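Every protein chain of the complex appears in place save one, which is left out.
Up next, chain A:
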Amino acid sequence: MPFPYRTGFTQFLRGASKVKKVFTRPMSLKDTPFHYCPGCGHSIIHRLVAEVIDELGIREKTIGVPPAGCAVLAYNYFDVDMAEAPHGRAAAVATGIKRVLPDKLVFTYQGDGDIAAIGTAETIHAANRGERITAVFVNNAVYGMTGGQMAPTTITGQVTTTSPGGRVPLRDGYPLDLSEMLGIAAGSVYIERTSVTTPKGIMKTRKALKKAFMVQMEDKGFALVEILSPCPTNWKMSPAQAVRWVDEVMTKTFPLKVIKDVA
């Protein structure tokens, strides 16, 4: 998807006499094609994270912690030091790294099942300790990697392979609003929910990610960006339908907003 990058575009206009590169692979991404499904939000989010790392000039002092989930192979794409965490434990692994290397920048990259089900405890306590890490929380309302089972963030009525008649809250639980919960934790500094379904949403996500890294660079506390992300494959939709579903349906349960900002 060609994004309308403002800086790149004006550069292009200014340098019209010479051929200028206006869209290139971020340094923090390896030259490896993504394995993600067509229309998957993970690819866009990877690129945004890499761009932000480049822009902040922190590639050589960043350590990433990918999850168990569709993004488990993120280390094949990010050209920074990467440590794979057990399912749900990214915040704890990141804590261990950051405590030993407080001058480095540590980010986790986690799905909704990873961060809001099996890893809820690790996440809440990392936030509450004001752990100086940046969490990238990719909410696609399902367990993508394992084949589309119900996730903590599956919305009421949503059909998944383990909620075949739709999610029924008093049987399956309500969709969990982890970001709001983390906002209550005194150690969290900045929490925003964005989406990557429109150019504007993508730019907002990029900005939010940059801020979430800067909060860490300024040693302020825990920062998290929750990104609503299409999973056409498990939603059984076309990429275009999936984008529309995020905008029209998913955002009703998970409204896009700054949840906390005391940075």
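Going forward, a contact is a pair of C-beta atoms (placed from the backbone, for glycine too) under 8 Å apart; a residue touches a chain by one contact, two chains touch by 3 or more; residues count from 1.
In this section, contacts and distances are computed from a predicted model.
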"3-methyl-2-oxobutanoate dehydrogenase subunit VorB", "Urease accessory protein UreF", "Copper-binding protein MbnP-like domain-containing protein" or "Probable chemoreceptor glutamine deamidase CheD" - which is the UniProt name of the missing chain: "3-methyl-2-oxobutanoate dehydrogenase subunit VorB"
Selected from A:Arg99, A:Lys236 or A:Lys252 as touching the chain missing from the view: A:Arg99
On chain A, residues whose C-beta touches the chain left out of the figure: 59-63, 65, 68, 72-73, 75, 78-86, 89, 92-101, 104-105, 121-122, 125
